[in-house]
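Removed from the display is one protein chain of the complex; every other protein chain stays in position.
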Amino acid sequence: MEIDRSLYIEGTLHRATSGNLSVPRFFGKIALEEAVGSTLWDAYGTLPATQEIAGTNGLAVSLDFAQDIASRLNDVPKRLDSMDQSGIGYVIVSLTSPGIEGVFDKANATDLATKVNDEIYANYVQPYPDRFGFFAAVAMQDPAAAAKELERAVKDLGAKGALINGYSNIGSPANYTIQYLDDEACEPFWAKVAELNVPVYLHPRTPPVDQQVIYGNGKYPLLAQAAYGFGVETGGHALRLMVSGLFDRYPSIQIFLGHAAEALPFLVHRTDNRLSTGKSGSDGPYKKSMKYYLRNNFYATLSGIRRLSTVLNTIEEMGEDRVMFSVDYPYESDEDASDWFDYVEGLSSATKEKLAWKNAVRVLNITAGLESYQTDSEFL
Amino acid sequence: MEIDRSLYIEGTLHRATSGNLSVPRFFGKIALEEAVGSTLWDAYGTLPATQEIAGTNGLAVSLDFAQDIASRLNDVPKRLDSMDQSGIGYVIVSLTSPGIEGVFDKANATDLATKVNDEIYANYVQPYPDRFGFFAAVAMQDPAAAAKELERAVKDLGAKGALINGYSNIGSPANYTIQYLDDEACEPFWAKVAELNVPVYLHPRTPPVDQQVIYGNGKYPLLAQAAYGFGVETGGHALRLMVSGLFDRYPSIQIFLGHAAEALPFLVHRTDNRLSTGKSGSDGPYKKSMKYYLRNNFYATLSGIRRLSTVLNTIEEMGEDRVMFSVDYPYESDEDASDWFDYVEGLSSATKEKLAWKNAVRVLNITAGLESYQTDSEFL
Amino acid sequence: MEIDRSLYIEGTLHRATSGNLSVPRFFGKIALEEAVGSTLWDAYGTLPATQEIAGTNGLAVSLDFAQDIASRLNDVPKRLDSMDQSGIGYVIVSLTSPGIEGVFDKANATDLATKVNDEIYANYVQPYPDRFGFFAAVAMQDPAAAAKELERAVKDLGAKGALINGYSNIGSPANYTIQYLDDEACEPFWAKVAELNVPVYLHPRTPPVDQQVIYGNGKYPLLAQAAYGFGVETGGHALRLMVSGLFDRYPSIQIFLGHAAEALPFLVHRTDNRLSTGKSGSDGPYKKSMKYYLRNNFYATLSGIRRLSTVLNTIEEMGEDRVMFSVDYPYESDEDASDWFDYVEGLSSATKEKLAWKNAVRVLNITAGLESYQTDSEFL
Partner (left out) sequence: MEIDRSLYIEGTLHRATSGNLSVPRFFGKIALEEAVGSTLWDAYGTLPATQEIAGTNGLAVSLDFAQDIASRLNDVPKRLDSMDQSGIGYVIVSLTSPGIEGVFDKANATDLATKVNDEIYANYVQPYPDRFGFFAAVAMQDPAAAAKELERAVKDLGAKGALINGYSNIGSPANYTIQYLDDEACEPFWAKVAELNVPVYLHPRTPPVDQQVIYGNGKYPLLAQAAYGFGVETGGHALRLMVSGLFDRYPSIQIFLGHAAEALPFLVHRTDNRLSTGKSGSDGPYKKSMKYYLRNNFYATLSGIRRLSTVLNTIEEMGEDRVMFSVDYPYESDEDASDWFDYVEGLSSATKEKLAWKNAVRVLNITAGLESYQTDSEFL
């Protein structure tokens, strides 16, 4: 751990600056939105992962960026090395967006989910049980099958829950519909989630092409979509779940949202104010306020977030026990996320410990032996 | 002004509670997103205002709410009385959403804009110059005409700028396209805005019906759209303006965004991080970061916002000189907005003065004689 | 519990203001710095409580204030009624300042401590076990006896710890010395505290008269002393404990400080910076930073504090698990403290629960059956 100790040496003050500040490394961090690729992808005739990865589907990322991502998606030693450099002790991996949700054929999707879960288990969890856990892929094209696969992944492979990339494609590329998670067809899946008592990570996905028009004007495909558009579409998806009464039917269900809960902390009070003008019961069978659901049924991860005031807003709406560090590797850098988090002022040490690993350990029942990590410094 | 003076009477402490806290009224507030109706509407064969007002287009608002809105849109004495009750000294009014933007016929739209501006001037500004100013309506269906009308409204009627409700309909109800403000066709308008040096208030509007599907599942038309969906669509619209290079061509242009800048403060740092992965120049001719534009070319109003942590996040990204109180009357209540603002702790008195009226006076050159209002209390 | 429910009634918004805001009452709060008097006082020939109560020793309080205090110190029904009005469920009482510390005769002090503890137990704890606990009085004039009495009070009377009012007078009124708690003579007491594993509340006391000159210029005895002078003297006393190495010898000892830890959160980082310029070991046998001790060996109560930004500063230095609601009744009003706390924005519900009662229940092992109180509102 690197501490700027010069201040503690007898009788000296810093009298020169290198324009740098030492980051007091916070070890044992846990990250939860970390993507992996799959060798099984091409065989199923679906969109190869590299085309629809966040920010690239029809958008102009640099070749360097795309190649860097592609190389890191499946390189385990490189991933571990990056974690070690950054003080990240344990990571929950999941299949990268668009994941199973982008597979048009229902049977393919179901089969692929099973194989992907086995592959992730074999490549990450089994060989490195004290470094990796995973969120299972599930084929929501067939919710009953998804429920079954979730149960298998949790009970047989030790999955910590499921990760779902937004809406699912139902049909074929030429003729498909979109299914969101509040669709009645998904009920068997949610019943199983409640029964297994595991969380579901709701992750963004590129909106359907014909709905990208809002943020793309045809002339410049906007990378901004990857940060703003996809994020807020996921926030809207979360609101659909709340309004659908899901959390009244199953009060124990917990949903993880990345990117500081996709701006919901910033806006949720307004959503409640507007909803109050409606005819009771006319816009969904929900019974409580959106703020209530946000702080009882949701957790926020800080994937992609490197701004103190955004984190403070999130903590104030949801409570610090429901906010967790994450990165979104390899689309974000472990190093940048950690340097920012480990240094940032404005959060108490106790708060940082919770965000760094304590909350995740409690919520996901992680037993990877992180207790030996230094948390509170005698000098900080 | 009501102050809880009992604490300052010799030798007493409160020894009973009524469960209420006195609000120390802050007089002379200025509000900027305050909607009015128009008697001219029906004559133009467009969507009557009451159908597409925020939250009602196809959504299930209560009849009471709709009738209350409808009655207040055009009732000047009732509006003034509400302002007086709430310590709001001066208001900038504008034609309610969807405004001119929802008028399909270009000639109608242009003609209507002119007549609406004259009507607002005659009903609000001329009779009450120390209580009302206005933002002009402009028909972006014909940007050159819009530029001309903006100039007339500013120079002849003293308009403080323009208010535009999102995208404009180009065509007919059966066959139309949507034009956002970064469209090249809008250039003459922006050149005029820069020349006149007045702000443009970019206000939400119900997204096109076929794009409402994201937030409405067909079963329950979501009122949440009015708070979340419409808002974030407006934030996306602002990002389009930034990415289009508008503020590089015209560094002086200022855009007002309501609802605490539509969550941009929460997300803007992430947008910058994602944009950095792109091929330089491939996603727009912009030259600076989104954060830079947000704090140099935008102002945030607090219409609909009643949450301290949201305000703090906004102030931290944009600076307190660029944040201003507003209500969104009659869709929100002057009284609720004022009770919340006047009481809220966590903002210095100096900050509150700026948000309440000082920033607006400076930016909009308001000379309504508000200086006599009490700002700093000797006891608070 | 009073919630402003009108916002949730179908289709209405507030359209009038009474200049008041409803306080959403937070039930089951616990308060820890609540003073009681004693009928035993006069018999021991010491300073009567009413002369040296905070703010009155040589200072000009109003007669009304002094009489109100005097009446409330011993009136149990009036105290309970005030608690009920304010949503305070459980209170830890203690003998009012200057307490035993102001008794000059060592034998008297020791004897008085024992009798006061029995009296408090008989009048508060025994008849109302689900409303009152207490911190024991101890005579630090004889630390070995104090240790013995603390043990008796904890084991036989269920005392939750001790409350000590600053320095102790050793000697006689005409000829005395002052003993602070880092004096070597106090070691037996601290060993016992560590053994019993109970906290010690370090409470302010009027500084010795000849040290009041800093804040009193002879012309105007400053009431400001009661807020600023006494408080910062207590903060200094806490720093003495840290520097003396007490928490290195006994890492488990926990000290409670009122008034948001007496400004230590605001200044502690500076104290560490200044200490780093010294010759290691020359100013005390302490081994860690003052910040470390503050967050590992101290708890802050919010007695007398009604300011969000002060609370935020305190939480950031110490963590929200180490901050607790309190009042300082009867010198402060339960009603004012509760109205402020229950309403204040800027703290998450989860944080408020911890400050209100969760932290105290955990730290003091309170089993008063508060679980039935409503904590999280479905509408807030």
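Labels A, B and C are assigned to the chains in the order they are written; within every chain, residues are numbered from 1.
Convention: a contact is a pair of C-beta atoms (placed from the backbone, for glycine too) under 8 Å apart; a residue touches a chain by one contact, two chains touch by 3 or more.
Note that the structure is predicted; figures quoted are calculated from it, not measured.
*Asks:* Of A:94, A:338 or A:359, which one is in contact with the hidden chain?
*Replies:* The single option touching the absent chain is A:338.
*Asks:* Using the touch definition from the top, which of C:40, C:194 or C:267 touches the missing chain?
*Replies:* That would be C:267, which touches the missing chain.
*Asks:* Pick out which of C:151, C:183 or C:248 touches the chain that's been left out of the picture.
*Replies:* Once the missing chain is taken into account, the touching residue is C:183.
*Asks:* Which residues does subunit C use to touch the chain missing from this display?
*Replies:* Answer for subunit C: residues 55, 59-63, 65, 180, 182-183, 207, 211, 213-215, 217, 220-224, 226-229, 231-233, 235-236, 239-240, 243-244, 259-260, 263, 265-267, 269-271, 273-275, 277-279, 282-284, 290, 304-310, 312-313, 316-317, 332 touch the chain left out.
*Asks:* Spell out, residue by residue, where the missing chain touches subunit B.
*Replies:* Touching the chain left out of view, subunit B contributes residues 7-8, 10-13, 273, 276-280, 287-289, 291-292, 295-296, 315-322, 346-351, 376-380.
*Asks:* Identify the residues of subunit A touching the omitted chain, counting contacts across the whole complex.
*Replies:* Residues in contact with the chain left out: 2, 7, 10-17, 19-23, 25, 61-66, 68, 82, 85-86, 307-309, 332-333, 335-336, 338-340, 343-346.
In this text, only the chains that are shown with their structure count from here on.
*Asks:* How many angstrom between the C-alpha centroids of subunit C and subunit B?
*Replies:* 48
*Asks:* Compute the distance, rounded to whole Å, between the mean C-alpha positions of subunit A and subunit C.
*Replies:* Computed value for the inter-centroid distance: 43 Å.
*Asks:* Any chance you could list the residues of subunit C touching two or more other chains?
*Replies:* 7, 10-13, 346
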